[in-house]
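Heads up, the thing below is written out as structure tokens.
All protein chains but one are shown at their positions in the complex.
What follows is subunit A.
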Amino acid sequence: GCPKDDFQEELVIRPLHSGDIYASFQFRTLWETDFMRGNKVSHYRLFPKSLGQVISKFSVRELHISFTQGYWRTMQWGQPFLPSPPGAELWVWFQDSVTDVDGTWKELTNVLSGIFCASLNFIDSTNTVQPSASFKPLGIGNVTDHRFLRYATLPREIVCTENLTPWKKLLPCGSKAGLAVLLKSEKLFHSSFHSQAVHIRPVCQDWQCKTTSWELRQTLNVVFDLHTPGQGKLEWSLFKMFSRTLTEACPLASSSKIYIDITDDPQGEQFEVSPATHLLSQAMVLGDRRTFSVYDLTQQITFGTVRSLNLLIRWKSRDMLRPLLHAERYVAGYGLQTGEIHTLMYNNHPYRSFPVLLLDSVPWYLRLYIHTLTVTSKGKDNKPSYIHYQPSKDRVRPHLLEMLVQLPPNSVTEVTVQFERALLKWTEYTPDPNHGFYVGSSVISSLVPSIVAMDTNSTREQPLFSSFFPCKEESSYFMRVYTEPLLVNLPTPDFSMPYNVICLTCTVVAVGYGSLYNLLTRSFQIEEPSPGLAKRIANIIRKMRGVPPL
């Protein structure tokens, strides 16, 4: 018979301490089919056909792609449910049956650039790395040979409506019904942070894991700025955020819910949500037990008598839990010859230390001097327990540096490395070289100690936002933090100089040679001035008479 497929959608709204509001959409399709075993899948229902064909043609085991505009401010906003770096990020685990991973990777990036209308075809060997420890598979399976992993970022990639349009078309209901009607580009891109992603991985059906299904998650995270619509009150509604209200759930969805984070105010004193709901849910999110008001869109009663749902949230500002881990990165130094990259990692836990895995992928034209690498915490040297470094090769591959660093409690750890800037060939510069060149974000992955016990039972029914990263231990949870990308100026030639040189040379040659030629070859002849009118008439008469002229 037909393999079973299931679609769920959810929206989580979390008011942030700075007054901004964070909305996170997740659309998940589960499909019990096997792309791998050679049987051609031809009947697609909820799972989008373009992605299904990509998985089977390129033997993909896991695919994660994200497009982000803006940078996530951890200190003001806390931790996101799903982190992503600015620009485009793509990492893929291939099946171990693939013989030429690099060739398949190149074809895959080209196909994805057509599907998502992005210039992913600029991903090539000069910006692709194979991390050895930072990007372990998030789905099931026992392939851990990192030769089958490829990771690349394009920090310069712009995200706009042309990327949102094909992303929306992958959803079963498109943007016609359900939560996706809220996705209007004019509001989404007028925000402080916007990130859309597609994650595909195999998951277990049940706790015994006898059968696997393919899970496709499409996520969209957006943070709306308090000051943008011109109001100062801490009041938000669906209409103000998205310029739409909800009228129905997606008919193809088995579950369609909205969660509002009301953890700090379960009694409703600091907080007011209307229309009111008595449905509450608790979930473990990022090491914290949080309470949510739930609106179930599959129930007609949610929409009330007006048959439309416009949630209104009003609250007073409150204190935010300081994030345990956050990071910064910047370039130090002066001039266009050398520089220094500084990465700072903050551990804000009062008494626990924990290890973090730092992944840096630096383009080849910033030549890193690894002998100048220093890692210091609280002023003292902090030697990493694991370093994996792959040096760059000019125009072939970038630097890859992975380190496992133990962060002491309540401290700042600083990683510095010096570099020298290379001079590119004149054809390698972009049309706007004075803008600068981007270096992708560093990735910091770690298991952060958790105050409350985490739930390791991964098959229990959980909201989508708390079940993305698999939880293996009770006392800690997985977190990934991205730093800012860097913008570095390379020594840029003056591209108008060839034209200037040609003009100058031609002028010099023309003036110099011309003058010399004239001096050498010019000869002077004496010429009589032309005579006056009387003389000319007299000469004519004399000619007629046969007498020589005057």
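Here, a contact is a pair of C-beta atoms (placed from the backbone, for glycine too) under 8 Å apart; a residue touches a chain by one contact, two chains touch by 3 or more; residues count from 1.
Methods note: contacts and distances are computed from a predicted model.
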| item | value |
| --- | --- |
| UniProt protein name of the chain not shown, from "Ribosome biogenesis regulatory protein", "GPI-anchor transamidase", "Isopropylmalate dehydrogenase-like domain-containing protein" or "Small ribosomal subunit protein mS31" | "GPI-anchor transamidase" |
| Among A:M75, A:I158 or A:C503, the residue in touch with the chain that has been omitted | A:I158 |
| From A:F122, A:F239 or A:F469, residue that would touch the chain that is not displayed | A:F122 |
| Sole contact to the chain not displayed, among A:T430, A:N500 or A:S515 | A:T430 |
| Sites on subunit A contacted by the missing partner chain, in the whole complex | 69, 106-107, 110-111, 113-115, 117-119, 121-122, 156, 158-162, 165-166, 184-186, 188-190, 430-432, 495 |
